[in-house]
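Once you've had a glance at the structure underneath, I'll fire off some questions.
A protein chain is absent from this complex, but the other protein chains hold their places.
Right, chain A next:
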């Protein structure tokens, strides 16, 4: 096994065969909704990547860091005390989303977890708690599905390249990508900082490189945007790397990104999966 530094480089490399070419980190639907103004406001691509670093990507990185911690300490985290019984029938706040309304409701989190190959299907390592904490913070079911699909793609590769990963995750499980990255980091010796940096860099790079396919962008300019995001990436790293507690995972959200994602799945013309 190589050094942690090299593992980090591999994970950050878009050429690693994990389906990265199918992802735009939500940029495609955002562009369709007007981001970049047909090429007249190209700097919005950078702003979009920064907004993600401050919201959704921050959550992903924190989840990865905590998942890594759970594996390394071997101590399953305490599930957060349930302050409300979310699934209580008739619970008023729950009403509009109640699975009882529609037995096939795709918003039913319980059904999601029961999926074959998903984490709900019996893992003792405590990662379910972290995965559930992640799912609770990602309100779009479409985004959850896309991130879990990406997790499965990575897991498939990671299980072969770093067989230790298989001790913690079921083969071919649809498991949120940050969880899979956290396990890879634990198994290969990546530090929490390196892991958070990989998550952040990968997300920003996904946005920036997708912009080359979606907008009239000069590739060298795109690289300049990425370089200009380094401070934001390091800020994210400093914030999330010390986290060890599931309850401390931030819950930043970007509702517009969720709305775009929901629109994207029904779109007929699309280059990217998400």
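As a convention for this text, contacts are C-beta pairs under 8 Å (C-beta built on N, C-alpha and C of every residue); 3 or more make two chains touch, one makes a residue touch a chain; residues count from 1.
Here is the rule we go by: contacts and distances are computed from a predicted model.
Student: Which one, "Phospholipid/cholesterol/gamma-HCH transport system permease protein", "Acetolactate synthase", "Cytochrome c oxidase subunit 1" or "Urease accessory protein UreG", is the UniProt name for the chain you do not see?
Tutor: "Urease accessory protein UreG"
Student: With the full complex in mind, choose from A:68, A:132 or A:152 the residue touching the hidden chain.
Tutor: Considering the complete complex, A:152 is the one touching the chain left out.
Student: From the list A:24, A:57, A:194 or A:211, pick the residue that touches the absent chain.
Tutor: The one listed residue touching the chain not shown is A:24.
Student: Mind listing the chain A residues that contact the chain we can't see here?
Tutor: 15, 17-24, 149, 152-153, 156-157, 172, 210, 213, 268-273
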